[in-house]
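Complex shown without one protein chain; remaining protein chains in place.
Up next, chain A:
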Amino acid sequence: MSGERNDPWARFRGATRARIALGRSGDALPTTALLEFQLAHARARDAVHGAVDFGRLAADLAPLETVRVRSAAADRATYLRRPDLGRRLDPASAASLPAGDWDLLFVIADGLSAAAVQANAAPLVQACLTRLGGLRIGPVVLAEQARVALGDEAASRMGARLVALLVGERPGLSAAESLGVYLTWDPKPGRADSERNCISNIHSDGLSIAAAADKLCWLATEAARLKLTGVALKEDAPSLSGHDNHNNPRIGRP
């Protein structure tokens, strides 16, 4: 391509993060573009296979009380193959959870991006606390090898009426640190995805922590008032992130 002043793509580049106008080496990608792609993929893979430092996360959340649990998936390979195990608590963990009477419980699950959880989970919880006066909020549950539905079992055991589950989202090449939140009223095992509200794409180039906290607290307040979450609540909510790939109807539930 010619120099910046004559770049006919200039007006388009600002409109998309897509890898446009990469140039060609014959029919192939030029070396620079090839290696940039490999770097982005490597970071996404590292995010999937990395482990959350839950000790550091607990320190970031202090002085909030935290409880650590594991899912029934023993390791990452099992977690990736067996979504059913990632949705259930390990029996020893389940027995260790303190019972109580809470309006809202935060559960932080590593999900598919350790980096997202490490960077964004504690700031989001803290931003919510400053916005939520008067609610009784339980100890924050830190869950390893965990999927969204694990929050239902944890919250029902701990006596919470509403659960906000924060989870590392499947990384893309342009966003490896994206956090999602699933809000569920009257959590108990067997809840369907349609009974939750989702806020997606929370990261430095996506939805900001402040904007996500605003949405989450609005939804939590409405959920407590209407005593429900899911499709019925979503209809009245301010428009959520347009990049919600968890609800993408393309094929199955990725």
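Following the convention adopted for this analysis, a residue touches a chain if its C-beta (ideal position, glycine included) is under 8 Å from a C-beta of that chain, and two chains touch if they have at least 3 such contacts; residues count from 1.
We take it that contacts and distances are computed from a predicted model.
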Next on the checklist: As a check of understanding, state which of "Deoxyribose-phosphate aldolase", "Ethanolamine ammonia-lyase large subunit", "Sugar ABC transporter permease" or "Molybdopterin synthase sulfur carrier subunit" is the UniProt name of the chain not shown.
Outcome noted: "Ethanolamine ammonia-lyase large subunit"
Item to check | Contact partner of the left-out chain, one of A:13, A:136 or A:188 | outcome: A:13
Next on the checklist: Give me the chain A residues in contact with the hidden chain, please.
Outcome noted: 1-2, 6, 8-9, 11-13, 15-24, 26-29, 33, 37, 40-41, 44-45, 47-48, 80-84, 112, 170-175, 201, 242-243, 245, 248-254
